[in-house]
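Below is a slice of the complex: some chains, not all, each in place.
We just call them A and B in the order they show up, numbering each chain from 1.
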Amino acid sequence: MAGHSPELREALFELLLRLGDDCLILGHRVSEWCGHAPMLEEDLALPNMGLDLIGQARSLYTYAGEVEGNGRTEDDLAYLRNDRQYRNLLLVERPNGDFAHTMLRQLYFAAFMEPYWRATCGSKDETLAGIAGKAVKEMAYHIRHAGQWVIRMGDGTQGSARRMKDAVEELGHYVDEMFGTDAVTDALAAAGIAPDPAALRPDWDRTIEMVFSEANLKQPQIAYPQRGGRDGLHGEDLGHLLAELQYMQRTYPGLNW
Amino acid sequence: EAFLEAFQKRIDAEEKIEPNDPMPGGYRKTLVRQIGQHAHSEIVGMLPEGNWITRAPTLRRKAALLAKVQDEGGHGLYLYAAAETLGVSREQMTEELLSGKAKYSSIFNYPTPSWADIGTIGWLVDGAAIMNQIPLCRCSYGPYARAMIRVCKEESFHQRQGYEIVMTLAKGSPEQKQMAQDSLDRWWWPALMMFGPSDKDSAHSEQSMAWKIKRFTNDELRQQFIDATVPQAEFLGLKVPDPDCRWNKETGHYDHGEIDWDEFWRVVKGGGRMNRDRIADRKKAWDDGAWVREAALAHAEKRRDRMEAARVAAE
């Protein structure tokens, strides 16, 4: 981070929040399955993925706090911002739905983040490169695990295939937002700190295509892709999630736990 | 006759019994019951703690709790695998749990209304579990003993983590300290009940001792637990909710008050605070997941058929 200009620091802070929020919210969603998964193996796998994501969120928030330089901790950033200040993708805040929705959401996100982190391993920002080095392996595992389930359910029974198709139809609306660019991503891409999200689309398409061809699924045409998460414009579910997530810190402010 | 004697000799010689060894029906039955019950306890035990995953007060605690609950699922998995070596399938055991035929540790029929309960469960419940389980690492049945070694290692990590949560609260604000004390008040007696009925009322104990499935009596283990835990509470500045609990110089142990065995049996028989909710939760997970399990099976069959067809075509 040393040597970044003030503008670049600001962009970097914003990026770290976005990525941190993505990881925390998806990690939270995945953790909601805990003890309620369809089989014991998934009662292990889902918290495992949740842990990867919450671990990434912690690193990202901690670094965000350093970059910002106002002394905010990982917990300040996670627990003391409201709905409108959260920067996560709409995809990750979508309710769990059934297991088909949950696994497809995981695949979509991981298929984006795996190449994202892979590119970030060469970041000019060493701290971010360090976070990426660990995260890229985790995301590769998420792709494998979720991808296998998408294949099993897509090419399973008639009922499971129908559910997979519903999930594809539903979550398709939230795909494009991942690849969105703006002044923040442009500045960081130009500075060699973080990849241009738009450039990762071919990678993502390849991964999804590979899984979908085995799963008998097709990517839908989406007339009106949804965006807004990066600007803090969320759906109605996020507020309820935050009411749970933040309850203790809001009720007992400023204590050690 | 001769077989039973030979079997007992192996046991007495501390030989491990392995899955394919001949064993008396009662030995097998006792083990299936005990390992199953133990596995179910791990699975149901995910629920009271899982209740706080979405509300954990910091990210560090959230991650640790998630990891802990995941470990419990893992223990369930090893234990079901150990039971499977005795010829009973996981589906069968699950159905027995859901029908109420198989039991699980009654401690998980108490609710977790406060964050402090996450600490207290680690400290007391995992603490009591370890007391129960350390001797099982030397259990005569090999697969169970080996599963327990792994389980015990993780449980003691959880126990320390739980104690550390309670310590943070006990050293925290007045309301945090109050939370910790309230939680100890609610969990103390149920934790003591985890060791099972008093020796004089314990149905399965004697034979289990002879078969070295069990190595200490319920009361012995309970006393060990009390002796280890009361000083920890004192160190935290918390009070065990038992006015009769005090150090007895003569016996070299802590005395304790009478346990409310009516409460114990009430919960065992399904009358605890959370019995119905726990089973309803597990049943919902199992029923809602049926289509997923079916899809996985159907897909595996399709794959097998396709590979078979490819093999035939290649010949």
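The rule is short, and it goes like this: contacts are C-beta pairs under 8 Å (C-beta built on N, C-alpha and C of every residue); 3 or more make two chains touch, one makes a residue touch a chain.
Because the structure is a prediction, the values reported are computed rather than measured.
Colleague: Could you write the composition of the whole complex as a label formula, given that just one representative of each chain kind is shown?
Modeller: The structure file's complex resolves to the formula A x2, B x2.
Convention: only the chains that are shown with their structure count from here on.
Colleague: With touch defined as at the start, can you tell me which subunit B residues reach subunit A in the complex?
Modeller: For this pair, the touching residues of subunit B are 43, 46-47, 50, 53-63, 66-67, 69-70, 73-74, 76-77, 80, 90, 115, 165, 168-169, 172-173, 175-176, 281, 284-285, 288-296, 298-300, 302.
Colleague: State the interface residues of subunit A toward subunit B in the complex, per the touch definition above.
Modeller: Its residues touching subunit B are 24, 28, 31-32, 34-41, 43-44, 47-48, 50-51, 54-55, 57-58, 61, 74-75, 78-79, 98-99, 151-153, 155-157, 159-160, 163, 244-245, 247-249, 252, 255-257.
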